[in-house]
Structure formats: structure tokens, C-alpha cells
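One structure is given here, and the rest of the page talks about it.
All protein chains of the complex are present and in place, except for one that has been dropped.
Let's turn to subunit A:
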Amino acid sequence: MAAVQTRSERALNRVAIVAVLVITLIFLAPIYWITSTAFKPRNLATTIPPTVLFEPEISPFVKLFTKRSQLREAPSPEEYAAAPWWERMVFDGGEKIVRSGRGEIQPSGYPNRFMNSLIVAITSTVLAVGMGTFTAYGFSRFSVKGEADLLFFILSTRMLPPVVVAIPMFLMYRAVGLNDTHWGLIILYTAFNLSFSVWLMKGFIDEIPKEYEEAALVDGYTRMQAFFKIVIPEAATGIAATAVFCFITAWNEYAFALIMTNRRAQTAPPFIPSQVGSGLPDWTVIAAGTFLFLLPVAIFTFLLRNHLLRGMSFGAIRK
């Protein structure tokens, strides 16, 4: 970068900054919308024009985490007094209900679905990245017979939109009893991500000079030790970048989760819209569910941001 900028360069810089700001705002707008709706009282969620200033409250989250059904009449003052503070808050917000039926307060299905999402996404990411790294290493370092064909074959699994095979997959899964199981989804997502992970990791491992491992081999290490002590640390950036992509894919997947699961292993994406279902949709609850759903990816990406940035420019910079 030149230390002295000309007038036109400075003008161009300003234009670029403005453009970046505008694009950032466009990208952030839906996130702001979701986040603000998640903290709005129900009556402010659908106003026209939208309410920007409001007193945030957590009643959408209370409603998200508890199961309730609509009652014909308002609860009695005794019932109101006996309810916990968060339920009273929901009631003050204009809801007729305090708790599920006339019985105890029931937790909703959301935490379970959220856990399912975590289990499925994390396990399938670990599997896809792990197997992908090993496979990529093999392709990168050894002369494999028909290497180009095999790599093309691996890539070809991405050439169809996955949903095309949804019905055969569903029938197969039902036949072997994998539908509505964690492993069913884990296997599915691992298979989706594997080709991507092999190709991406091959690129990263190709960039690591062979001499590093050769030096380790001569220094008295086995190939396996050299792989874990040299290749893995050197490929950390690539592994992180691949993991983020795989995690996001598995985390966001909707179609197969909807088809293959219904209760036990259902993940959050098909569950959240199902809450729109009966009666008048409560957008605040959906927004609360979506908001929480965004957090893991945001945190994961934030933690790996340095690796990710380097991963994006990998190979472009000669070290």
C-alpha cells in the first residue's frame, strides 16, 4: 500500500467504504429484524409501520420454551397469583393463557430440537472433516490409481440437488429403520459434506510442502505421527474453514430434516416454522426460536474468524 494517496485514490477509497457499509446494512437488516422481533411484545410485532423503539421483554422466549394451549376465558385471580412471574408477564402481554391445560407448566419441544440440531451438526461436521482430511491426505501425498476419476466421482455426488433423491432416501431409511434417528441425519449430512470437505482439504494439504513430513520421517517419526504432529497443525486453517462450512450446511439443512424426522430426532429448522401452525401466528415466538438458532453458528464463526480469513485467502499469498 502506497504511503501517499492521490486525491482520486482517496475518493475511490471513500466510495468503497460507503459501498461496504451499504452492503453490510443490507446483510444485517434481516438479522436486526429477527433480533428485535424476538424481544418485542406480541402486539408490536406486526404493526405497520414497524415499531423501532419499544421496551424489550423476554416473554417470546418464555412462550418458546413452554407448551401452552389457548383457553376460552381468562385465568382466575387465584390462578394468576399462583403462576410464576414469567407466566404473569406473558399474561400481562394480553395472552389469555397461563399454562398448559389446567395442569403443570410443560416445557416445549424447542430445547430438545435445539439439542438434536447440535448433536447432528457437530457429529456430522467432525465426521465429514475428519474423513475428508484423511482422504484428502491420501490423494495429495500418494499416487492413487485413477486419482482424477475418483476425485471426480466424489465431486459428482454434489451434481444433483440433494432433494431429488429425497424419496428413495426416505424409503431406504424407512426400510433400515434410520428414519427419525440422530444417526440417520448424521450419516446423511456427513455424506453431503464429505465431497466438499475432501476437495477443500485436498487444496489445503497440497499447499503444505511435502518436505515437512519428509523431515519428520527422517527425524524418526512414523507417517501417522508425522500426519498428526505436522500435517494437522499446518492444516489447522483449512480444517477450521472446512468445519465452518460443513457445520453451517448441516445446521441449516431443512428439507431432509423435515422428511426424515418428525419427533425424536427432529432438528430445529423444521420445528420453528411448525410453530406458525394453528391459530394466529405468534411471530415473536418464531423470531425468538430463530434468534437462538442463529447463535451457535455466529459464535462458532466468531471463534474461528482468524482461521477463516486466512482460509479464504489461502494459496493466494506466497509465504
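Methods note: a residue touches a chain if its C-beta (ideal position, glycine included) is under 8 Å from a C-beta of that chain, and two chains touch if they have at least 3 such contacts; residues count from 1.
Following the convention adopted for this analysis, contacts and distances are computed from a predicted model.
Participant: Between "GntR family transcriptional regulator", "ABC transporter ATP-binding protein", "HEAT repeat-containing PBS lyase" or "Histidine--tRNA ligase", which matches the UniProt record of the unshown chain?
Facilitator: In UniProt, the chain excluded from the picture bears the name "ABC transporter ATP-binding protein".
Participant: Among A:L28, A:A82, A:M115 or A:A215, which one touches the chain that has been omitted from the display?
Facilitator: Considering the complete complex, A:A215 is the one touching the chain left out.
Participant: Based on the whole complex, identify which of A:I230, A:I272 or A:A287 touches the chain you can't see.
Facilitator: Answering carefully, the residue with contact to the hidden chain is A:I230.
Participant: Pick out the residues on subunit A that sit against the missing chain.
Facilitator: Residues 209, 211-212, 214-222, 225, 229-230, 233-234, 236, 319 of subunit A touch the chain absent from view.
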